[in-house]
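Every protein chain but one is kept in place in this view of the complex.
Showing chain A:
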Amino acid sequence: MNIKMMGGVEIHQRLATDEKLFCSCSAQPKDGKPVGEIVRKQRAVAGELGEVDLAALHEYSRDRTYRYQIFPKTTCLVELDEEPPHPMNRDALETVIEVCLLLGSRVVDEVQVMRKTVIDGSNTAGFQRTAIVGLGGSIQTSKGEVGIQTICLEEESSGIVGEKDGEVTYRLDRLGIPLIEIATCPDVKDGEHAREVVEKLGNIVRITGKVQRGIGTIRQDLNISISKSGASEGARVEIKGVQELGLIGKIVEREVARQAKLLEEGKGLESEVRRALSDGETEYMRPMPGSARLYPETDVPPIKISREWVEEIRKKLPEKPEDRREKLVEELKIGEELAKKIMLSKNYPLFEKVVNELKIEPKLVAATLEETIVSLRREGAPVDNLNENKLMELFIEYKCGKFVKAAIPEVLRDVSRNPTQSISHSVEKLKLEKMSEAELRRIVEEKRKAGKSGKSLIEEMMREHRLRVDMKELSALV
């Protein structure tokens, strides 16, 4: 049997706005204990054609009670569905337009917010707010061009906490975080290719520097159908919630095999939604929702996207991931490894600023931001206190010759623990000021008198004064 796979991927990435998409709650949930909860029921309602939507009915038939946990800074009446949505967050929309431009998509002229029926309880409203911002576009891959179908801006759902005795508990802190959804055309050839496409799309959204990082901030869905030797297409199966990039290839291949087996056995293929499991297997979730699931959200006015706004965004557009990587490696002489770390990092804008404005060696800046801070975090230093201003201060003081490269980890460690302290104060306190030329000369002279010279002198100097001596200056002197 000649099986042909038709695959598409969808990525969902949380955006790093200050506020949520339709309210002023913080869009950056912190761990913590809920301060309260509400209990709700939801039921299937008649859809567009007066018939209850199939997916909605399926959920309702389970007659579940939903508990929603309330968190202090990330839950207001909007998440509780006790207050209408506020106007759409402009920063989120701007980031999505940015991604549209990077992918060569057509940005719509007016964004129409829709309600997408969800009745698994993951949204207190019973629907998710979603809007198409861009259509079309493509990315280049090793197996040819992969088209983009739609680019949407939507609300994140509530996080599931647990399910017990017909009661599902959700946490509302993540409900309403802006989410970009990119869906490709069915151009994906196989499992390996799916992984590549997901990775490429992930790089595009990350290069904007305006997306959240960490576990759970990005998710993939896979759409897979197969056809037999040119015969009519099979049913589309959607696999939801793939978190691990490494599993994508396996999941796709198993799904193709599962569908092929069903076809072989002469069993019909059902269009359905399946859930990805952590071992690469999938399990049945619910029937595929019908098209009755979308209708206009009249509480949110449509948003006009003027050509001027789009051009404004285009002017500030970051380079494409491939171009940035090339620039870092070829032009700025940062090694492959470090380039990979900094190019999609949230620190990239700071890196660029420091390199351009202070003309500090790019490799040092990248290593400080991507390696030094990471290892300080590992040893338990509160590096979240090192905000952009503090780091800028560090590089300025370094540029002014206050201290040497080797002292950077010491200074950062100290400042992270005493965030109100200035960098120079910390340097003085730790006695890490760069050795003056006169002092350096004096000590080198003393060592010479004591019979040291050449390599052994340098070694002894570095052993005793590593954190205060600039290696280049020392070698020049010696």
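Here is the rule we use: a contact is a pair of C-beta atoms (placed from the backbone, for glycine too) under 8 Å apart; a residue touches a chain by one contact, two chains touch by 3 or more; residues count from 1.
Following the convention adopted for this analysis, contacts and distances are computed from a predicted model.
The listed choices are "Zinc ribbon domain-containing protein", "ABC transporter permease", "Thiolase domain-containing protein" or "Glutamyl-tRNA(Gln) amidotransferase subunit D"; the UniProt protein name belonging to the chain that is not shown reads "Glutamyl-tRNA(Gln) amidotransferase subunit D". Checked against the hidden chain, the listed residues A:A27, A:V99, A:I132 or A:L222 yield one contact partner: A:I132.
Of the listed residues A:R43, A:K73 or A:K399, the one in contact with the hidden chain in the full complex is A:R43.
When the whole complex is considered, the residue among A:A92, A:M114 or A:V168 that touches the unshown chain is A:M114. Looking at chain A, the residues touching the absent chain are 38-50, 56, 60, 77, 80-84, 106, 108-112, 114-117, 119, 124-127, 130-132, 135-136, 150, 152, 291-298, 301-302, 304.
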